[in-house]
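Mind having a look at this structure? Questions to follow.
Only one protein chain is missing from this complex, and each of the others stays in its spot.
First chain written, first letter: the chains are A, B and C, and each begins at residue 1.
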Amino acid sequence: MSIDTPTVNATALDPTSAAAARRDILHKLLMTLGPILAALVIAGCILLAVGVDPLAYYGYVLEKGLFSPLGIQQTLTRMAPLLFLAAGLIVAFRAGTWNLGGDGQFLLGAVTAAASAPVFVQLMPAWLALIGSFLIAAVVAMIWSLVPALLRAYQGVNEIITTLMMTFLGTSLANVLVKLVFRDPGTTVPQTRTLPVEDRLPRLFDTTITSGLLLGLAAIIIVHLVMTRTAFGLKLRIVGANPRAAIHAGLGVPGLTIAVFAISAGLAGLAGAVDIIGVQGNVRADWNPAYGLAVIPAVFLARMNGFAAIGFVFLLSVLSIGGESAARRLGVPNHFTLVLVSIVLIVLALAEYVDHRYNQSRKA
Amino acid sequence: MTGLFSEVFLSALMFGAVTAAIPLLLAGLGEQMSEKAGVLNIGIEGMMLAGAYLGFVGAFYSGSLWLGFLTGAAGGVVVALIMALLCVRIGLNQIVIGIALTLGLEGLTALLHHFQFSRSYPRLPAADATVIPLLSDIPVFGPAFFKHHLIVYLALALVFAMGYLYRHTQLGLNLQAAGDKPAALDVAGIDVIKTRTIAVLTTGALAGLGGAYLANVGAGLFIPFISNGAGFLGIVLAMLARGRPVWVLFGALLFGVCLSLTTAMQVAGINIPTDVIQMLPFLAVMIMLVLFGRRASLPAALGIPYERGTR
Amino acid sequence: MGSLSSLPGADKRDIVVLEGVTKRFPGIVANDSIDLSIRPGEVHVLLGENGAGKSTLIGMLSGLLQPDEGRILVDGKLTQITSPRHALALGIGTVFQHMMLVPALTVAENLLLGGPWWQRPRTEELEARVAEITRSLGITVKLHAKVSELSLGEQQQVEILRAMVRNSRLLILDESTSMLTPKGIDELGTLMRRLVEQGLAIVFITHKLKEAAAFGDRISVLKLGRKVGEIPSERFRALGEQEIISEIVELMFGKQKDDPEAVECPIRTICVEAAPLLQVADLAVAPTDNTPGLSSISFDIRPGEILGIAGIDGNGQKQLAEALAGQRVATGGSVRLEGTAIEMLSVGERRQRGLRYLTDDRLGEGTVGTFPVSINFFLKQVGAAPFWRNGFEQRAEIDKRAAQLVREYDVRTPSLKTPVGRLSGGNIQKVLLARELAEGAKVVIFNKPTYGLDLANTLASRQRIRDTAARGLAILLISTDLEELLSMCDRIAVIANGALVGTVENVDDARTKVGRLMIGLAA
Partner (left out) sequence: KSIAILTPEAGTDYGWNQQGIDAAKAAGKAAGVEVVVAQGLGYGDVRPTLRELASDGASLLIAHASGYNTSGPEIAKELKVPVAIVDTPSGLEKGLVADYTLSGHQGAYLAGRLAAKMSRSKSVGIVVSGEPPSWNSQSAAFAQGVKAENPEVKITYAVIGPAAYSDAAGGKRVTESVIASGADIIFGQGNGSSFGMLQAVETTKAADGGKVYFIDVIGDKTPIDKGFLLSSVVWNIEPVYAAMIDDLKADTFGTKSYSIGLKDDSVKLLKTAAIPDNVWTEIQALRDEVISGKIPVEPVYDAADVRALMTSVAQ
C-alpha cells in the first residue's frame, strides 16, 4: 500500500503547477478538437454518400459560421438564449433535478416578454421596460415550473415525467396565448405586437451582435460561481448527489428543490425573453425553436461546468449557423446539420470516456 | 346534431383512437423494459423514426406490410445497438446519447426521405384488417376494436405477455434486479451488461415496430419528423405505468381517446378554439400525475451505468 | 493452461491458492503480493484493519475484480476467475460485506436470482431446499417478505442462506457477524463447524478476535495490503484462546496486550443531582410499511452519562435515533435539551443546540460518496463561519481544518480530494466521528458506532466516546454488541418492538439482566 501516513497535500500546490496548468489546457483543447475532427470525418462520409464534397461543406461551415465577420456575428447572437438555457440546466443538473421542460419554460418566457415589452416601452423608460419584461418572463416561467416542483418536493413525483408533460402543455399554452390573448390586432398573422427594433436590446458596438450575449455570459458565469463557490450551491449539490444525506445534514430539501426549479425555469424564461427582446421582436404562433434539446447534451458534455458549457454552446452555434449556410450552398437539405450535431455529440462523449479511462490506467 | 354522431362515425372515432394508441403503446412497452433494467432510453424517438423510415421502405419495396414491420423493428434495433454499445457497455451518459441519437435520426431520416421520396411521396395501400368474427358485429365497438390489422392484436397480446414475463419468469426477475441493484444481479451470476443490452435491444425492436406501424398503418406513408414526439410520450407512459404493462396500455388508450375526442368536439361544432382543445390529452395526463403520481417508484439504478467492482 | 501441480507451495488439498496476487486502485495498492491457500475442512480466518485489503481479496476470488499481478489456482489449475458467474460455477459462494440483495424483490426471488433465463422461477423446489437448510440451521426466514422490509440482521441471514442454497465448495463470509446477535453469532459458528466437517472450505472475515479464535482453524493477517503473518492450523490447535488472541494482536499491532476487548469497568462518577441534559418523555412514532413504530419511550440522560440501548437489530433503534435527531416525525411525546423543548425544531436547529447524531448508514446518508473527504467533514455546517463567509466558500480554511481532522482522527486517505466513497468503511466512520464530535456538541447519539471497524479503530472510537462523556456530554449509545455496551455504559435500556422494556444499572450482574430482557424475560 502506497500510503502509510495520511498524505495531506491537497492544499499544497505543486511547484510546477503553471506548466502543469498549461499542459492541462493544451490537453483539454486536444481532447475537444480531436473528436470534432473525427466527427467531421464521419459526417463527411455521409456527405460523400449523397454526392456532396465534404471539404466544400466544411469550408462553408467555417467561413459562414466562424471566420467571416457576418458569420461570427450571427453565431455570437445565436448564443445568447442558449447560454441562459445552459445556465438553467447547470443549476438543475448539479442539483440532480432532470428539468427536461426547458422548451415550455422558454416559450412562456418568450411569449410574456413579447406581450409585455411593447406595452412597457410606451409607459416607461426603455431600460426599465426591458427589465420589467425580463422579470415578468422569469416569474412566469418560474410559476410554470411550480407544478413539477411541488410534485417533486412533496410527493416525490419524478420530474422527468412532469417536466416533459409541462413542456408539451407549455408549448400549446404559448400558442393559445399568442392566438387568443396577446395577438397583434394590426395583422392577420397570429403573432404578438412587435417591439420596435430601436427599443430592443442595444447591439454591441457597430455589429449586429446583441448585447444579450453579454447577459448570457454573465448569467452562466454567475451560475457557475454560485454552484461551485458558495454555500447555497453546495447545498444544492448535496441534494443532487445524495438527497438522504441532505436530510441527515438538516438541509430543507423541499425548499431547496423548489428553489432549483424556480432558478432553472427562471433562467429558461430569461432565455426566451433575451431571444425576443434582443433579436426577434415578437412571437409568432407555432414558433418553437426547441433549443433545449440540443443544449441538454452540451451541458452534460461540459460536465456542468459553466466555462466549458460556453465553449460547447459556441460550437453548437457555429454548427447551426454555418451548417445552414453550407447546406443551402451545396443543395443538401438543412436536416444534415442535425446529423452533424448528433455525430459531434456522440464522438465527444466517446472521447471523454477514452480520456477518462486513459487517465485512470495511468494513475493506477 | 344526432345525425352527426352516427354509428359509423363513432366507431371511426374509436378506431382512430386505437390506431393512434398503438405506436404509443409499443413505444411505452419498449421504454418500460429499458427502464426496468435501469436504462433511461431517451433515444426512443430516434428509434421510432428509424423504424418508421425503414419500415416504410421495407413495406413499400416489398409490397408486404409484414416485411415492413420486420425491417422497422430491425431499424429500431440498429439504433438501439448504438445505444447499448455506448450507454450500457461503456457507460456513457444516457441522456446525452439518447438526445444525440434522436437528433441524428431526425436529420438522417429527413435527409434520406429528401433524396428518395420527396418528389414522389409514395403511399401504401390500405392495411388489410383481420376481422374477428362475432365480436366485430357488436354495434359501434365491433368495427372500432375488432377490425384492425393483425399486428394490433399482437401488440395487445404483447401487453399480457410482458406482464407474464415480468412476474413469472427468471428473465423478469433479472430485469428488475438489473434496474434495482445491478451489483446483486451480477454476484448472482447473471451478466448485468448482457441483461441490460437485451432490454435496450428489445426497446429498439418495439419502438421500431411502433414507428413502422405509425408510418405504414397510421399514415400509410413516411414524411420527416413523422413520430412527432410519440417517443417522448412513450417515456412518460412508461414512467407513469410503474412497471406494469397494462398501465401502459391504459395510458396509450387515454391518449388515443383524447385525440379522437378533440376531433369529435370539432366535428360537433363545439366552439372552443382548437388550440385549447388540443391541450386536452396533456392536461389529462398531468391531472393523473397530480392525483396518482406520488412516489411513482422508479428503479433505484435508473440511468446509472453499471461497472463491476467500482464503489 | 498447463498443469501446475508441481508448483512450490501448492498442496493437493488446497481448493484455492493465491500466489503473489496484487491489486491496485488509483492512488493505492490494496493487495500487495499476497499468498494464501484455502483448504477444505478449514475455517480460514482473515483479519486486518479497516482498509487492509480483505474485501479486495475477496473481490478477486468472487470474480468481481481481476488481479493486476499474480495468479490464482483453483484445484491446482491456473484459473482466471472472470466473472461472478464463473466463481459460482467453480463453487465459490460469497456473502459480501455490503448488502447484495435486491430490495424490491422478495427473499424467495432473491434466492432464485441466477437461474436460466427462460425458466419459470422454481419456487417449490427452492422452498423445499430452504426448509431443509433452515431446519439444520435453526433459523427462520420469511421467504415471501420483501427484502426492503427486513432488518439488516435478517438480510444478512438471507445472504448466508443464499450461499448455502448454492451448494458452494468454498464459502466466503465477509464480516457476516457484524449484524448478528450474540446468539446468532454462536449459531453461525456452530454452522461453520458443521460445514467444514462436511468438507467445505470457509473463509471468514471478522474484526472480533474472539470470534476468530473460537471459530477458526487457520488465521491470516493482512496489514496495509500485505500479508503479515499466518497461524497455520497445526499451531492453531495447539494454542488456547488467550494465546491465539495475543499472537494475533502482536501480528496486527506489533504490541503485546492480553485481551484488548477486556472490559475496563467504567469508574466514572456522575453527579446524580445534576439536571438531565436530555429528557425524553412518551416519545411515539407511527409505524410505516417496512419499519416498526415507537411507543411511549421515556428516559433521561445526565451530563457525563452514557445510556446504552440494547436490543436485537430492527426493533426501533433507528427510528428512535432519527426521531431524536429530527429526521423522523414524532407523533407524540416531548424531547427536552437542557430543559427546553426541541421536538418542534428541525434537524439543523437541533444540531445547533448541540444535539448530534452519528448515523449507522455511512454511505447511504452519512456522507456524499462522490464529494471529497474535506467537504464531507462539513456537510452539516454548510454556510457556517469560518468555512464560509457571506455564503462564499473559504477553501483554505476548509482544507486546513480538514487536514487537522484527518490527522487527529487518523483517517487513511490518499488525499483530501479523494471522494469519500472510495475509502474503506472504517475510514469513512472516522470522518463521521470527527464531524459529529466537533465544537458545540452537548448530547450525542451514536448508532452502532463501531460496526465494521477493526480492533484498533473500535478501541479508539470507544475511547473517544468515553472521553466525550467525560467532558460532560450526555451520550446515547445504540448498539447490538452487548460487550460494547457493558464496557461503556452507565445504564443500559433494552428496546424491543419499539418500546423500552427495562433499564438496568451497569453493575456486576448487568449482563444477565440485559440478556434476560432481550429474550423477553423480566430482568
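Everything that follows uses one rule, which is that a residue touches a chain if its C-beta (ideal position, glycine included) is under 8 Å from a C-beta of that chain, and two chains touch if they have at least 3 such contacts.
Remember, predicted model here, so these are calculated numbers, not experimental data.
A.B. asks: Out of B:Ser34, B:Thr197 or B:Thr262, which is the one that touches the chain we can't see?
C.D. replies: Checking the options B:Ser34, B:Thr197 or B:Thr262, the one contacting the hidden chain is B:Thr262.
A.B. asks: Quick one: say which of A:Val119, A:Val279 or A:Leu350 touches the chain that got left out.
C.D. replies: Going through A:Val119, A:Val279 or A:Leu350 one by one, A:Val279 is the residue touching the chain not shown.
A.B. asks: Please identify which residue in A:Ser133, A:Asn158 or A:Thr171 touches the non-displayed chain.
C.D. replies: Of the candidates A:Ser133, A:Asn158 or A:Thr171, A:Thr171 is in touch with the missing chain.
A.B. asks: So one chain is hidden, and I want to know which residue out of B:His114, B:Arg167 or B:Lys194 touches that hidden chain in the complete assembly.
C.D. replies: Checking each option in B:His114, B:Arg167 or B:Lys194, the one touching the absent chain turns out to be B:His114.
A.B. asks: State which residues belonging to chain A touch the missing partner chain.
C.D. replies: Its contact residues with the unshown chain are 64, 70-71, 74, 77-78, 168, 171-172, 179, 186-191, 194, 197, 208, 279-282, 284-289, 321, 324-325, 327-328, 333-335.
A.B. asks: Which chain B residues touch the hidden chain?
C.D. replies: Here the touching residues of chain B are 4, 6, 8-9, 11-13, 15-16, 19-20, 23, 114, 118-121, 123-126, 214-215, 218-226, 228-229, 259-260, 262-264, 266-267, 269, 271, 273-274, 278-279, 282.
By our rule, only the chains that are shown with their structure count from here on.
A.B. asks: With chain centres taken as the means of their Cα atoms, state the distance from chain A to chain B in Å.
C.D. replies: From the centre of chain A to the centre of chain B is 29 Å.
A.B. asks: List the centre-to-centre spacing of chain A and chain C in whole Å, with centres computed as mean CA coordinates.
C.D. replies: Centre separation, chain A to chain C: 45 Å.
A.B. asks: I'd like the Å distance between the centres of chain B and chain C, where a centre is the mean of that chain's Cα atoms.
C.D. replies: Roughly 46 Å separates the two chain centres.
A.B. asks: Would you pull the chain B residues touching chain A in the complex into a rising list?
C.D. replies: Going through chain B, the ones touching chain A are 40, 82, 86, 90-93, 95-97, 99-108, 110-111, 114-115, 224, 229, 232, 235-236, 239-240, 273, 275-276, 278-279, 282-283, 285-286, 289-290, 293-296, 298.
A.B. asks: Which of the residues in chain C come into contact with chain B in the complex?
C.D. replies: 59, 62, 64-65, 83-85, 87-89, 94, 96, 100-105, 109-110, 112-121, 369, 421-422
A.B. asks: For chain A, which residues count as touching chain C in their complex?
C.D. replies: Listed in rising order, the residues are 1-4, 6-11, 229-232, 234-235, 237-238, 241-242, 244-245, 247-252, 360, 363-364.
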